[in-house]
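Have a look at the structure below, then the notes.
Only a single protein chain was left out; the remaining protein chains are all shown in position.
For clarity, chains are labelled A and B in written order, and residue numbers in each chain start from 1.
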Amino acid sequence: MNQDEFVQISKREEVCPGKKGKLDLDAVRAEIDKAAKHGPEYWRSLEELAGNPEFQDALKREFPKGASEWLDSVSRRGFLKVMGASLGLAGMTACVKLPNEPIVPYVRQPENVIPGRAMYYATAHTLGGYANPLLVESHLGRPTKIEGNDKHHGSLGGTDIFAQASILGMYDPDRSQSVVSMGDQRSYAAFLSAIRGPLSAQKALQGAGIRILTTTISSPTLADQLRALLKVYPQAKWHVYEPVNRDNVLEGAKMAFGQPVETRYDFAKADVIVSLDADFLYGGFPGNVRYIRDFASRRDPDLGQMNRLYVIESTPSATGAKADHRFPMRASEIERFAQALSSHLPINAPTGGVAGDNPGFSAAIVQDLLSHRGSSIVIAGDHQPASVHAFAHAVNQALGNVGKTVFYTDPVGANPVNQSESLKDLASDVQAGKVDLLIILGGNPAYDAPADVNFAEVLKGGKAQLRVHYGLYQDETAELCQWHVNATHELESWGDARAFDGTVSIIQPLIAPLYNAKSPIEFVSTLSGQPDASGYDLVRAYWQKQHTGADFEQFWRQSLHDGWIEGTTYQPKSVAAKNDHIGWKSTTDTAIELNIRRDPTIWDGQFSNNGWLQELPKPMSKLTWDNAVQIGPKMAERLHLASKDVVELELNGKKVEGAVWIQAGHPDNSITVTLGYGRRGAGRVGTGQGFNAYELRTSGTPWIASGVQIRKTGATYELASTQGMQSMDTPDGGHRPLVRETSLEEYKKEPGFAREEEVPQGLTLYPRYEYEKEQYAWGMAIDLNRCTGCNNCILACQSENNIAVVGKEQTLLGRHMHWLRVDAYYQGDRDNPKAFFQPVPCMHCENAPCEVVCPVGATSHSSEGLNDMVYNRCVGTRYCSNNCPYKVRRFNFLLFQDWDTAQYKMMRNPDVSVRSRGVMEKCSYCVQRINEHRIDAETASVREGKEIGIGEDLQSACQQSCPAEAIIFGNINDPNSKVSQWKAKARNYSLLGELNTRPRTTYLAEVRNPNPELES
Amino acid sequence: MPEQYKSTTDLERAPVIEPGHTFGTVTEKISAIVLTRPASNGWFIGFGLFFMLTMMMLFAIGYLFLKGIGIWGVTIPIGWGFAIVNFVWWIGIGHAGTLISAILLLLRQSWRNSINRFAEAMTLFAVAAAGIFPAIHVGRPWLAYWLFPYPNTMRVWPQFRSPLMWDVFAVSTYATISALFWFTGLIPDFATLRDRSEKRWVKMVYGMLSFGWRGSARHWHRYETMYLLLAGLATPLVLSVHTVVSFDFAVGIVPGWHTTIFPPYFVAGAIYSGFAMVLMLAIPIRKIYGLEDFITERHLQNSAKVMLATGLIVAYGYGVEAFMGWYGGDRYDAFTLWNRLHGPYAPEYWALLICNILIPQVLWIRRLRTSPIALFFISGVILVGMWLERFIIVVVSLHRDFLTSSWGMYYPTRWDWMTYIGTIGMFLAAMFLFLRLLPAISIFEMRTLLPEAEVKE
Partner (left out) sequence: MKRDPIYGIMAEFDSAQALVDAARKTHEAGYKKIDAYSPFPVEGLAEEIGFHHDEVPLVVLIGGLIGGVTGYLMQYWMSAVDYPLNIGGKPPHSWPAFIVITFEMTILFAGISAVLGMLALNGLPMPYHPVFNVPRFAFASKDRFFLIVFSSDKKYNPVETRRFMEGLNPRSVSEVPS
């Protein structure tokens, strides 16, 4: 049989021309020989094969002698590249394959397919069940860029980082590419025949032995299918588990209303917002995209009344950074704080638990809330106990906010159960031997289940006779199941899902599945005996059932086109909070407390193989590629800990080791760790990064655990932060006014506070270049007041401009490639500093220092004021970067781009050239978009026979995806353009303007709205 | 003819050539090193060692071309590292030769006659070593020729506002002129070697190199005119070269670079390090080849005095930089000063002050000025100091500039070190060859120093 394998390999190699020599075949053969004695399992996957050290050695032989030991980062990157190639070599479709059916090239071009012309399709991306309405840019059938669905009130054009990065997830070459059983690649048919027996057997038992474990599902079609399946097998059970679940929210709702309800907010109408540890302005929070827009719309001191945000939080977050008043507080004390507040608010909250003593500021908050009845919001964080949520509900009701700023609707999740409980039940059923057929529909419980449930052991136990895993990756769970069925990515499949407000979006595939795979809906229909039904038919059929009005076709096309289904938005329900039912459980507790949080970039670990998200700096610490043990400065001093010290955390017997990161503003006596790292089976990118915080997580205390022990190991571990220093104060005691800020009153007194005296024109020997003569002069304004540091722009830019991922080692050296970065600064008291965000793209200086020093003229100014970068001409002296005061230029120190992996070739934006080694690159103001619009405008002018200019519909990638509308790009020669109006504002200032660089990108200074009573 | 041409025994006016020599002895002694003396084992060992280092450099460069500039420590914000530091260091060293040959010639400092030859050779090799770095430090070295203005299919030209372009012209001009100066200086001596050598093929080779020089009075006349004019041209050139190099920084806006004091104090620094290198070479050479008669205490003395003077100019330069940092009141310059004194690279800065300012002050003591051993070590210290100066200017200015968010650190990799040490090896290997193949001291110019050379009307 080894023989066959060889044949297979060589054949595959022939199938993939150009992949030859990328990996020396003999080495692989030798490897396979070595592995052969372990029997068939050696062929489970090349990744796994590659996982073993011998194989890596074989690959390292590909490198110039000593590459790895001389300079690790070089060889590591190269290693990744060769891996990419090797997968291709293994025939895992890394080279584009023709379908088996005879195909005919089109002679007449199908209408509305214009080569070089992108098309946009409405679809959605789900996270935790909540749909993110999207428009996806597609070039000749290849999705290349995610945009928000600007018509959909759940997005209004914005997206969050997870949606932006989903495109990379779709093209990830590590995705599972076939059905696998016991390590053998198998056909879907084989799976069908394997499952037919057990299913028919269960028929007799009414499916008593069937358990289906899904992640949070909001898809009406899928839910309907599952319910139908449960009708066929009445005894079967449907369990739901996701590590980052909203159990507390659910329980809080039950506590307050006796029923599960979804809470929806209208921040546009809220004058006072009190957040009890809720990070509602950051990606992943249901509705965050819309919430950021609404919140930001109230942060403009020049129009309307500014809102005021109080954040009481247990770990620094982007939301806390935007607060007018931020109060760090240990997570467990927040309940006591709430309890203390409750006595001052018109709610008759019961006693019980231990109320905290009133901190000085609570009175002011109470006052503010009471004086803003009906126009305030109290919002509790997902990880706060039910009682805090119940408290929030009670307050909102008492203040008459319900129906004005707060709304209650049916839950978005189709099966609102307590997920930890649900998983526990499943585990115990399995242990009790009640489960014959376990179907894990998505998710990765073997990795992310609570430590006390220890689902991996449960699966290993083999009590569940037939275990089927359906998912995107052959991950930790897949390894423990007899059958793994590879799933389609959402961008490849038909489906539907509900947004935070219940609005249903139809999920349209942008491309045929890259690897022969089934969508969840198709998979479930297989279980219910229709293996051949296509996702399209199923979804369409379901909605045909739902559709009452006439002309379904019209309705269907409309829904697909718009990206949502009319009339599916949940209507607010009137529910009464039985506020005397707040079950306080608060206790006084002085032990060190452990906050376990979802990771800001890789979430619960499902994105850990996504290079963009791995390298995306966490909003507050700017760390990449790792999670860290975050502690406050005080605590670090007390324990003599410095950043990068490795500590051992011990919580009821379980131990993990991680590196310390001292996080300014983190409450004392409390530790924050994030989930999603320390994966074994993530893939090339994610495996082995960081430490696994799930080890410390129990179903009892999923978010806030008390009594953790922290011990210094003496070792240190490099953490890759993309920011040099997070303060505007320099060690010599100086201060640099990079972000300029004032309070609302001060601003009213002196609106022009941010403007530094402009450098006089006459200082130069040379005449000024007259850009005014041109029709267009491109410029950008960034409103620091609106920016919530959600990092969206970074990924939008990365995706739009084919920006490479460089890996942790290179990031450590400071060689990350992001064209646009978001600097985070802290000012003042390290234990509770003010925090600022400042997105920094290229400033496109009119007197660009970079251009003057380039010896080959590889960077020069366009007549419209763009600081162009000519990659072909660049020889790479790096002089321009040295002379750039903003350090926005990025250099390809090595071959950072992956030129081999076919998937990435398909993913790239064809309008932007892919940079190679030794070339400088930087933000281009999305010149490709400018020119696209220019061409449109010109053709239009010709067609209409009159002059038509480029309109406001031209948006840079960062601007388009910004949920806060904090970035405005446009023509500053047009006094009516929005950017001109912004630049005309009093608080407009240019960064380092005193250098007379005359930047085209300017900032609107930050204005906060503190409570006068608390100012002193 | 001027006073100092006379050889006296007064210590202050130590002779530039010991008494008792004739045209014959001078000729024989110097040409013997090349023609008759067999190469010692010491020479082979030394040459072998430095040749190996040269090979190491080539290996490092090969790997660099293979992998990219990323194998070095450079990064954002420190876009320039060892490559530029070494470039400036070598170019600086390369200044002594032309200075000694040209400026001292114009100043009629006849003592230069015995050291200018190998000082010029040293210049050439130093410039060659320097020239390597700008070529290989670019991201796409195979395109480095784009810095030259030649008609091309892209129909684009270099950007002449960039100091790097000025560098290209200054350095290539300097290399060319120094080479011409050196070679033309050799022509009469080639003739001497031609006539001295026994082996026919050696005769042939030197004969070709001598262009058939026969010492005709007319030729000598034109020759001297040319030599004088070349000296006259080389003098402003040598001053311009390091000025232009300093523009690479002074034209930039980086705090710590953007300074008008740079040109003078770069030139002074160049001469400083140049003379240090001359001494480091001259002292062993005169010992090994018994040339104490020609390279006398007088030469050591004068070189030491030049170093003392230029060293003080450099010190003044540091002083002004620091003063302006404080007095200028610019928050960025002020911080740069603070950062040098207290920042992560403070040890390097203090070491620089000790090497370049403190230790060389011992040269005020005459006994040390005339002690070869002492001078040898002081010169070494100065060379280290001057290297550190360039490191401070290039790296420490860049690593913390305007935006605190973009501050970074620079850590040289082993590849940086291999390339740097490799160039030192190449430089010395070239010196070794030079000593064996060419007269290390200008024979005909030495003849003019003899009393017999005078003629009265």
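Annotations
Note that a contact is a pair of C-beta atoms (placed from the backbone, for glycine too) under 8 Å apart; a residue touches a chain by one contact, two chains touch by 3 or more.
What you are looking at is a predicted structure, and each value in this text was computed from that prediction instead of being measured.
Shown chains touched by the missing chain in the whole complex: A, B.
Within the complete assembly, A:P767 is the residue of A:G360, A:G653, A:G714 or A:P767 that touches the hidden chain.
The residue from B:I177, B:V314 or B:L363 that touches the chain not shown here is B:I177. Of the listed residues B:W72, B:F247 or B:F266, the one in contact with the hidden chain in the full complex is B:F247. Residue B:R447 is the one among B:H242, B:R369 or B:R447 that touches the chain not shown. Screening A:E851, A:D898 or A:E1006 for touch with the missing chain picks out A:E851. Not every partner is drawn; the one left out touches subunit A at residues 765-769, 845-852, 854, 857, 860-863, 998.
Take subunit B: the residues that touch the chain left off the picture are 22-24, 27, 149, 155-161, 165-166, 169-170, 172-173, 176-177, 180, 184, 188, 191-192, 194-196, 207-208, 211-226, 229-230, 233-234, 236-237, 240, 244, 247, 444-445, 447-448, 452-457.
Please note the rule applied: only the chains that are shown with their structure count from here on.
Inter-chain centre distance (subunit A to subunit B, centres taken as mean C-alpha positions): 57 Å. Interface residues of subunit B facing subunit A in the complex, by the touch rule stated above, are 63, 66-71, 73-77, 79-80, 137-140, 143-144, 146-147, 154, 156-159, 161-165, 168, 248, 251-254, 331, 334-335, 338-339, 342-343, 398, 400-409, 413-415. Taken together, the subunit A residues at the contact with subunit B in this complex read 64, 67, 70-71, 73-74, 723-728, 730-732, 734, 736, 738, 810, 813-815, 821, 823, 825, 838, 840, 849, 852-857, 860, 872-879, 881-883, 885-887, 889-895, 917-920, 992, 995.
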